[in-house]
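What you see is the complex with one protein chain gone and the rest in place.
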Amino acid sequence: MTDLPISAELLAENNKAGEAALANDYASLGEQLDRRGIDIDAITRKVASFSVAIPSWGVGTGGTRFARFAGPGEPRGIFEKLDDCAVINQLTRSTPTVSLHNPWDKADPAALKAKGDQLGLGFDAMNSNTFSDAKDQALSYKFGSLSHADVAVRQQAIEHNIETIEIGKVLGSKALTVWVGDGSNFPGQSNFTRAFEHYLDAMKTVYAALPDDWRVFTEHKLYEPAFYSTVVQDWGTNYLIAKELGPKAFCLVDLGHHAPNVNIEMIVARLIQFEKLAGFHFNDSKYGDDDLDAGSINPFQLFLIFNELVDADHRKAPGFNPAYMIDQSHNVTDPIESLMASAIEILRAYAQALLVDRPVLAAFQDSNDALMANQTLKRAFTTDVGPIIAKARLAKGGAIDPIGTYRASGYRARVTEQRPSSGGSSSGIV
Amino acid sequence: MTDLPISAELLAENNKAGEAALANDYASLGEQLDRRGIDIDAITRKVASFSVAIPSWGVGTGGTRFARFAGPGEPRGIFEKLDDCAVINQLTRSTPTVSLHNPWDKADPAALKAKGDQLGLGFDAMNSNTFSDAKDQALSYKFGSLSHADVAVRQQAIEHNIETIEIGKVLGSKALTVWVGDGSNFPGQSNFTRAFEHYLDAMKTVYAALPDDWRVFTEHKLYEPAFYSTVVQDWGTNYLIAKELGPKAFCLVDLGHHAPNVNIEMIVARLIQFEKLAGFHFNDSKYGDDDLDAGSINPFQLFLIFNELVDADHRKAPGFNPAYMIDQSHNVTDPIESLMASAIEILRAYAQALLVDRPVLAAFQDSNDALMANQTLKRAFTTDVGPIIAKARLAKGGAIDPIGTYRASGYRARVTEQRPSSGGSSSGIV
Amino acid sequence: MTDLPISAELLAENNKAGEAALANDYASLGEQLDRRGIDIDAITRKVASFSVAIPSWGVGTGGTRFARFAGPGEPRGIFEKLDDCAVINQLTRSTPTVSLHNPWDKADPAALKAKGDQLGLGFDAMNSNTFSDAKDQALSYKFGSLSHADVAVRQQAIEHNIETIEIGKVLGSKALTVWVGDGSNFPGQSNFTRAFEHYLDAMKTVYAALPDDWRVFTEHKLYEPAFYSTVVQDWGTNYLIAKELGPKAFCLVDLGHHAPNVNIEMIVARLIQFEKLAGFHFNDSKYGDDDLDAGSINPFQLFLIFNELVDADHRKAPGFNPAYMIDQSHNVTDPIESLMASAIEILRAYAQALLVDRPVLAAFQDSNDALMANQTLKRAFTTDVGPIIAKARLAKGGAIDPIGTYRASGYRARVTEQRPSSGGSSSGIV
Partner (left out) sequence: MTDLPISAELLAENNKAGEAALANDYASLGEQLDRRGIDIDAITRKVASFSVAIPSWGVGTGGTRFARFAGPGEPRGIFEKLDDCAVINQLTRSTPTVSLHNPWDKADPAALKAKGDQLGLGFDAMNSNTFSDAKDQALSYKFGSLSHADVAVRQQAIEHNIETIEIGKVLGSKALTVWVGDGSNFPGQSNFTRAFEHYLDAMKTVYAALPDDWRVFTEHKLYEPAFYSTVVQDWGTNYLIAKELGPKAFCLVDLGHHAPNVNIEMIVARLIQFEKLAGFHFNDSKYGDDDLDAGSINPFQLFLIFNELVDADHRKAPGFNPAYMIDQSHNVTDPIESLMASAIEILRAYAQALLVDRPVLAAFQDSNDALMANQTLKRAFTTDVGPIIAKARLAKGGAIDPIGTYRASGYRARVTEQRPSSGGSSSGIV
C-alpha cells in the first residue's frame, strides 16, 4: 500500500469545490471538439497515459554563481527528496518516476526501493556526475572528466559511470544519462580533436558496461560551465557519439542547451528520423541555459516540439521511444509548485499537439498552402485544453487544482519544521 | 456610401454557416469568464474598438536578396493596393486605415482620398523612403541619407521627408514615420558620433516642419541593410532622438528590429514610463528581422507586449497613445490572407491581455509570489478567446471566418485576371 | 601566353616604390622569428603555395532586400567577370581559380576555357542555382527545389544539377557545390522529415551522376531566404547528408551560416576528424549571414579556424583536403578591392596559424596550462605577418600593395567606359 504525503480528505474536499465547473468546461470543449471531428475522451485518455520524470535535485532550491537563496524546508537528503516528489505525483498524477543523481543520492538501494514503493514512485534514468568534485574524490575534474588529458582522471570518471549503472540496476532503472561539463575557457586550452577522442574512448568503455536492456543517453550543451568550448556542444556532436557507440546510445535534448535562435523542433525531427532521439530534459529559457520552468517563456515552442513527437507517434516512426524528464532550477519559487506547474505545461503542449488534424495538415503541406498549414497548428495551440488535463488528473486520483490543494495542505510549513535549515542562506561564488 | 470588394451576400452566407457554433462557444466562454469574474461582453466591446493599420506595401509579395517569387494578381499601384486593403478591413473590421509610402504611393491626393472614402479607408502615418534610390533622384543614398557625410544628400533627404508631410496633410494623416537604412558595413567606414550628429541635425529640420497636431515616429533597427552598424540601432538611441527632438517625437517598436534574446516587452514598458512610445510595427521573427506574420513564431511574446499596453491603459499612464501597424513581408502566402490572419493574432493577444486580473496580479507581485503571478498571466493566455474576436468582427459587419470567406469570394482569381503580371518572377540579387 | 589586365610596367613601378621598406620589415621579422625558432622563408613558401577561389558572382555589386546600389563598370556577363577575376589574381597571386554559377554563367564552354587560359585562370567547383527562378524555367522554386513536395520540381532541380556537372566536366572542374534555399516561413508549412527525405532522395540521384574523380559539397545555412526552417540548417544535418550520400560527399562551412555565438572552429575540427570537411566559403559577419569581407569583423575567429586547418595538416589528418573560396556580398565597395583585401586577410590568418608552436601548444594542453596554451596562440596572432604575405606575393609576380596598384592602374575607370550601366541603380524589394 502506498502512503502518500497529502491527506486524501483534503484532496477530495478541494476537488469537490472544482468539479462542477470542470464538468461544465469539459462538456463545452467536448462539444466544440466534436464539431472539429475530435473525440475529447480519446484525447483525455492519451493525456492520462503520459508521464514525465522528476529529477531528485529538482526539489531543492537552485542558485546562480552569484548567490543561492535557500527556501524553507529544503530536503536534506534523498529520502526527503522522494517525499517531495511524491507530493508532485500525488497531485498531478503524471510524474510517477524519479531520476537519481550519483553520488548525491547515494543510499542503501534496498531502502531507496522500499521508500519508492511506499510512495508509489519508480526510478527513471540514472545520472552520473563528473562536473564537480565529490568529497574525498581522488582526482579533480577541474580540467575535465571523460575527456581529460590524463588517463587516470578519465578512468576515475569511467568507474563512476559504471558504479552509477550498478546502483541503477538494483533500483530497476533502465538508462544512464551522461552529461559532462568538460570543455575549455580559452582558445588553445583544449585540442578539440584529442579531447573528443578521449571522450569517445571513455564512453565506449562505459557503453560496454551497459546491461542488455539498458540505454545510454548523452546530452549536449553549447556552453557553461565551460565558456569557450564544450566537448559535446551540439546535436551534431551528440549524434556522432550515439553513432560511434552503438544501438543502445541515444541523444538527449535539453531545451536550454542550444545556441540562440536555433530551431529545436527541427533537431527533434532529425533525431527521430535517424532513430537516435533519447528524449528530453524539459525547461525553458530566454537568454542562455536559464533552466526556467517549462513553458513559462515560449509555450509555442514547447507545442511545436510536441507536434513532432505526436507526428512521429502517429506515423509509427521506427525506434521512437523517448524518455521525458523535467530539468529546471527553481530559484524564486517553491520547487514543488514549479514542478507541478511544469508537468501541467508539458501535458498542455502534448494535449494541444494531439488536437492537430494530421491528414489535413499533410494536405496543406503537400499543396504548399503555408497559411492554412500554419492555421492548422495554431487552431490546436489556441484551444484551451485545461479541462482535458484536469479531467485526466482527476480520473487518476489527482487534484483538479494541484497548486491550490498543495497550498491548502500546509505541506511546506510542516516540512519546514521537520527540516531545520543547514544555516547559511547565501553560497554564491564571485 | 462605401463600395466594398467582397459581395455582401457571400459574406452573409458564410457567416450564417458559422453562427450557431460561434454562439455556442461564446456562451460557454462567457459562462467560464463569468466564474472568473469577467464580463465577456465588456471584453468584446474593447476588442471591437481596437484597430491596426495596414501598410500599403504589405499587400505586395515580398522577397529576399536571393529572389522574389511574385504572387498572382499583385497590385500594380496604390489604387489597387487600396482595393486589397479594403478586402482585409471588410472581412476583419479591424484595419480601417492604410499607411502610405512616399514616393511609391505618389498619386493625386484628392483621388487617393476619394478612393479611400469609397472603400471606407482612412490614412494613417506617412512613411518616407530614403533607404533606396527613386528613379531620377539627383543624389544616391548608397552611403546614407539623413546621416550622410555630404550635406547635399542630407538636404535632399530632409526635403523628401518634408514633402511626405505635405502629402500626408492633404490625406488627413497625423504622423510621419522615419526609418533610415543608414549605417556602415565595415569597422571604420562611419564615424558613429559625426553620423549621429548629422542625423540629429537633419531630423531637427524635419521636426520643425511638422504641423502642430502631428507626431513624428522614429524607428530603430539593429542591422540590415547596413551590416556592421546602423545609425539608429536600438531603443536607447531612439530614445535620445525623441528626447533631442521634442515633445512631438516618439519611438516606434518594430518587433523584428532587436538583438537576439532581448526582452521587448520591457522596452515597451520603459518607453511608456518615459512617455515616448510611438507605437508598433507588428510582425514576428525567429532569427533576424524576418518580417514573418505577427504571432506566427512567438505568440506568448506578443501577449506579453499587449500585457504592458493593457496595463498602461488600465493605470492611465500619462501620454499613452500608441499607433498600431502591421509590417510584414509575405513571401510564400497571399498577402491579403497573411494580413487578415495577423490582424486576428494581434486582436487575440489584446483580448488575452484584457483577461488578466490586474489587482490580483499586483498583489502577487507585491508579495513576491512569482509562481502565482506567472499563473495569472498564463491563465489569460491559455484562454481560447477566438469566440470573442469572431463576435467582435461579426458585430461590426465582418466575417466569422475571414480567410474562408475570402477564399470563397474568388477575389484573388478575379484580380489576377485584371492585373497582368509585369513579367519576371525572379528579381533576386546575388 | 597569358594576357593580364594590369600593365606590367605599372606593377613593376609600384613595387619598386615599396621594395626597400618591405625588405627591411621582412628582415626584422625574420630575425624575430628566428629567435622564436621559426624559419621565415619556410613560412613564406607555404603562404605562397596557398590559394583561394573567387566566385564569379563576387565581382558584381551585391544588394539587400531593401535596395541594390549599382557600382560603376559592373561586369555584364561571365567574360567580363573573368577579366575582373584576373585583376585580383594578377595583383594578389593567390586566387588562380574561379567558381562558376549555373545558369548565370552559361556560355560556350570552349570559349570559357580559352578565356580562362588567356587570363591564367582555372575553374573551381561548379555551383548550381535552385534558389531563384531562371528565365523561362518550367516550374518555380518558390516552395523549394530538391526537397519540394512535388516530384516534378525535384526532378527539374536534379536535372539542373546534373547539367551543372556536365558543364564543369568540360571546364576541368572537379566538384559540385549544392546550396538550396529550401525551407519554410511558417511552423507547419513544411514537414521536416518528409522534406529531408525528398532532399536526400534527390541528392542521391545527383550523387550518382558525379564522375569518379569529382566530389560534391553541400552547404548548410541556418536561415534566409527561408525564415522559420531550412532543410539543411546546420552542420549536423549536413554531416548526415554527406554520410548518407557516400565517400565523395563533403560538408562546406560558410562562415556566415551559423547560429549566434556558435564555435565555428570546433565544427571545423569535428568535420576534419570525421573526414567530411569539404572546405570553406569565406566571409565575415556581425549579425546574421551578413556576407561581409573576410576578416573584417572578427579576424581572431578566422585565425582560430586556420589554426585547426594547420593543425590537421601538421598531424596529417586522414582525408584532409579542403577547398577554399571567398563568398561575400560587396554592397559599398569596389568588389575587386574587397576581394583582394579578403584574399590577403585569409592569407594573414593562414600565416599566423603557421607560426603556432604546435609541440609547445600540445604540451601546455596536456598539462592543463590554459593560460600559456592561450598565450601560445595569441603570440602567433599578434605577430605582424604582413611582410611575409607581401613577400610571397612579390615572389610570384604580384603587387606589394595590391589595392594601391589597382587604384593607380585606372582599371575601374576604363571598364566603366566599356561597360555602360544597364540603367536602374535600385532594385530593392519591399
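To keep things simple, chains are lettered A, B and C as they appear, and every chain counts its residues starting from 1.
Everything that follows uses one rule, which is that contacts are C-beta pairs under 8 Å (C-beta built on N, C-alpha and C of every residue); 3 or more make two chains touch, one makes a residue touch a chain.
Remember, it's a predicted structure, so these values are computed and weren't measured experimentally.
For the chain left out of this panel, the touching residue among B:Asn15, B:Ser51 or B:Ser184 is B:Ser184. Of the listed positions C:Arg68, C:Lys81 or C:Arg348, the one in contact with the omitted chain in the full complex is C:Arg348. One of A:Leu292, A:Leu309 or A:Val385 touches the chain omitted from the figure, and that residue is A:Leu292. Take chain B: the residues that touch the chain left off the picture are 142-143, 149, 184-194, 196-197, 222-223, 228-229, 233-237, 239-240, 258-263, 265-267, 269-270, 272-274, 300, 304, 307-308, 311, 361-362, 364-368, 370-371, 373-374, 376-378. Although one chain is not displayed, chain C still touches it through residues 21, 24-25, 28-29, 31-32, 35, 260-261, 263, 286-287, 293, 296-301, 332-334, 337-338, 341, 348, 368, 370-372, 374-375, 378, 381-384, 386, 403. In the full complex, chain A touches the omitted chain through residues 57, 60, 62-69, 101, 104, 131-135, 140-143, 181, 184-187, 189, 222-225, 227-228, 260, 285-288, 290-293, 296-297, 329, 331-333, 424-430.
Keep in mind that, in the parts below, only the chains that are shown with their structure count from here on.
Multi-chain contact residues of chain C, defined as those touching 2 or more other chains: 142-143, 184-187, 189, 222-223, 228, 260.
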